[in-house]
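Only one protein chain is missing from this complex, and each of the others stays in its spot.
A and B label the chains in the order they appear, each numbered from 1.
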Amino acid sequence: MNDLLKKREFVMFMMLMVISICISLITPTFLTPSNLLSIVMNNIILAIMAMGMTLVIVTSGIDVSVGSQLGFAAIFVGLVALIPGSNILTVLAVGIVSGIVLGLLNGILIAGAEIPAIVVTLGTMNIFRGSLLLYTNGKWVTALPAWYTSLYNTSVMGIPIPIIILLLVIGVTYFITQHTRLGRSIYALGGNPAIASRVGINTGMVTMFVFAYMGALTGIASILYGAQLATIDPNAGTSFELMVISAVVIGGANVLGGSGSLLGSLIGVLILGVLQNGIILMRIEPYWQNVVVGLTLITAVTLDVVNNRKKEERKKVIYVAEEVKAGGSV
Amino acid sequence: MTSDYIVQLKHVSKTFSGIKALDDVSLDIKRGEVHALVGENGAGKSTLIKVLSGVHFPDDGAEIYINNEKVIIRNPMDAIRKGISVIYQDISLFPNLTVAENICIGNDEVWKRKLNWSQIQQLAECAIAKVGAAIDPYMMLKDLNLASQQIVAIARAISFNASLIIMDEPTSTLSSGEVENLYQIIDNLRKNNIAVLFISHKFDEIYHVATRVTILRDGKFIAAHDIQDVDRPELIRLMVGRDVEYISMNAEKIWDEEVLKVNHLSKKGNFRDISFTLRKGEIIGITGLVGSGRSELAKAIFGLNKPDSGEIILNGSAVTIASSNDAVQYGIGYVPENRQLEGLIGKSSVCQNITLSILNSLCNSYKCVDVTKERQLAQEYIEKLDVRPTELDKLVGQLSGGNQQKVVLAKWLVTNPKILIMDEPTSGVDIGAKIEIHKVLRQLANNGIGVIVISSELPEILAVSDKILIMRQGSIVSVIDKNLATQEAILAKALGA
Partner (left out) sequence: MIGIKRSHELILLLFFSGLIIIMSLLSPSFLTIDNLLSVTQQMSEFGILALGVTVIIITSGIDLSVGSIAGLTTIVIAMSYGWSGSLVAAILLGILAGALCGAFNGVLIAKIGVPPILVTLGTMTFFNGIALVLSKGNAISDLPEEFYFVGQGYLFGNVPVQTLIFLVLAILTSLLLSKTPWGRRVYAVGNNSVAAVFSGVQVDKVLLYVYIFAGIMSAISGWIISSRVSTARADLGAVYVMQSIAATVLGGTNIAGGSGTIFGTVIGVSVFAVLANGLNLIGVSPFAQNLLMGLALIVVLLINNVSIIKRKIAIFIKLNFN
């Protein structure tokens, strides 16, 4: 698709560049390879989950349970990693499967019972977190085996494994959205829900897939989460859903459905990551971070609305005055 | 003998909550012909299209034949697969997908689990070429103008091997050049043996492109003719001739006092240089085709559509009406065209709908709504207007169309308006209620309110108005005194025929 670099993404990319340039002028350490790498490495989990959230938001849904899903899957992955004889594959399977189960549960409730996505995921957010806390009794999972924790820092052919995983996730998601019927149905459903079923789209199935896929990606992210931190708190991921949603929205996805690109969401993740990193490097008190992030989000969505309204205004013409003089159309 | 019919409908009826939108309609379309479907607003054209395209399921007893084979059309996709495609006025495709995707979506040939883009592009390009247009298949649909979007919809129909393409007022949003282009396309389709069912209000167009014409009126089949066998006056007569007679009521008194004067009001793309005067006690009828700018003009007077230039003068002084709240303060009431969407709070009670605009004046000393007073007032008006059932707490969404309209009317009457604007006051209302509403309008005028009635229904305009303004493409093209007007003359002016 050649519209990838059009308009919205480009504007956000320029914004990212401006922010980066400003920071690098103030602090020279910003623009060093090791710092840039660390920005990426610190935001892998956010980026992976933002890919899934983009699809959710494109269908005009939302998922506020992903933070709880992350904690849930991470604890499970950690517990499995502690079992002697488990290896990367078992960990991978447990992470993905538990994520899919949680996500699918959301999808079934939303598509099957027609309860709004925000309400369902608000409920499951508490259910997932609650059952997790109950199960672990609030205890952390610690003493994770080295083969698991080293996952985060190992490189294959010079590329750190988390980055490889992120690239794979981006690749698969890109393939789904651009080269499969399902992927285009996701966009169609968000773009004109009233007629989606008229062209043969099974809207319930699409909704369920989107939430299950969100779960699967959260599962993958949870594996990296445990490996990165080496200990897993059952409160892991609390409020993380807001970060994910913010990144996707800053990246230009429309909460009313129909638009949102993977590239945009990745830029959104980078903007959040760069801001966070810059604040630390510039030795600004860390509590300024929320002010900056909040303002960025508010500015981005407000500009979007103002721009869209201008476009709508131009479309609101009932006939073109000059044509009347020509008298042609009657 | 029927071998050359591509689609035949027999005994098609469709009832919506007791009201017959279609009543035993038949329609025969020959292979490769351009068939015009005409009738006034509300004659049942849209319902017929929706039955044909699988959106509505007809009542029992309907027979649909495609290629002389009796079929049942189960859903929209089924209709498309059976060779019937519709080009809707609003296109009804996916603005956020590309042209190629919009053409191919749902087409089993190429729209497979794993999409092959070169195949899709090829099919799309092929279809676009068959239409005889040049559109980049990778463009987003929303980035095209309406004319090109329409071509995409036609290309989509062709790629599904349509044998009948239904076009719902396809030229209403096109410029003259684009219309010429569309004629060319229709000509092309005919050469490829594809039939076109063409719904239009514009007579020039009908005589230009159609070979046959079917006339509907009040949901019934009236006649089908070869186009050369019926001239314009005859066609107009067939369209408007009706069994019901409205009671025409004259004004008891029209005061000299001008309650509203509009001077050279213009808004780009909406209406141009509109001037007229409404006197106390007078009913002005505004008519014209949908899209002639009449509703936009009404909304401008009600503060919902800011004009670019010109002035509105109320009781002698020029005013700026910047919001609907301003309009209400100035004593203007507006009964909108779309009752469900714009007129009523459907999930709220009759009483609460009626008092919504005057809540502040119903307050007691505690700044709370005085419910006793409120209910008395609402009761008074539902009795005055004979709203049935006379239950104040009934949800307004559960009333019939006529009674809903009376509730909207009551909402404005309680504000004691000086000016009342009514946009299609009786659309979707049964005939008994229509006549009642007309009586109420005349009564209001006799009590000294200036009334503006906007309607496409000519007998209604003739029955209720004292003066008739005819709008076409944003301008007032004619002002006719009621006594000198005939339906045929008005229609001719409105159509520009």
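Convention: a contact is a pair of C-beta atoms (placed from the backbone, for glycine too) under 8 Å apart; a residue touches a chain by one contact, two chains touch by 3 or more.
Quantities reported herein were computed from a predicted structural model and do not represent experimental measurements.
Q: Which of these touches the unseen chain: A:T124, A:T173, A:T218 or A:S259?
A: A:T124
Q: Using the touch definition from the top, which of B:K82, B:R294 or B:K411 touches the missing chain?
A: Selected residue, touching the omitted chain: B:K411.
Q: Among B:D204, B:E342, B:E391 or B:E436, exactly one should touch the missing chain; which is it?
A: B:E342
Q: Touching the left-out chain: which of B:N161, B:S323 or B:Q376?
A: Of the listed residues, the one touching the omitted chain is B:S323.
Q: Can you list where subunit B touches the absent chain?
A: Counting only subunit B, the missing chain is touched by 302, 304, 323-325, 327-328, 334, 336, 341-348, 352, 356-357, 359-360, 362-363, 367-369, 395, 397, 411.
Q: Which parts of subunit A face the unshown chain closely enough to count as touching?
A: Where subunit A meets the chain not shown: residues 62, 64, 109, 112-116, 118-120, 122-131, 133-134, 137-138, 204, 239, 242, 245-246, 249, 255-256, 285-295, 297-298, 301-302, 305-306, 309.
By our rule, only the chains that are shown with their structure count from here on.
Q: For subunit A versus subunit B, what separation do you get between their C-alpha means, in angstrom?
A: That gives a centre separation of 43 Å.
Q: Hey, which residues of subunit B end up touching subunit A in the complex?
A: The touching residues are 55, 75-77, 92-98, 101, 105-106, 111-115, 117, 138, 140, 171, 173-177, 179-180, 202, 204-205, 268-270, 272, 291, 293, 296, 472-475, 495-496.
Q: Please name which positions on subunit A make contact with subunit B in the complex.
A: Those residues of subunit A that touch subunit B are 1-3, 179-182, 184, 187-188, 190-192, 195, 198-201, 258-259, 316-321, 323-324, 326-330.
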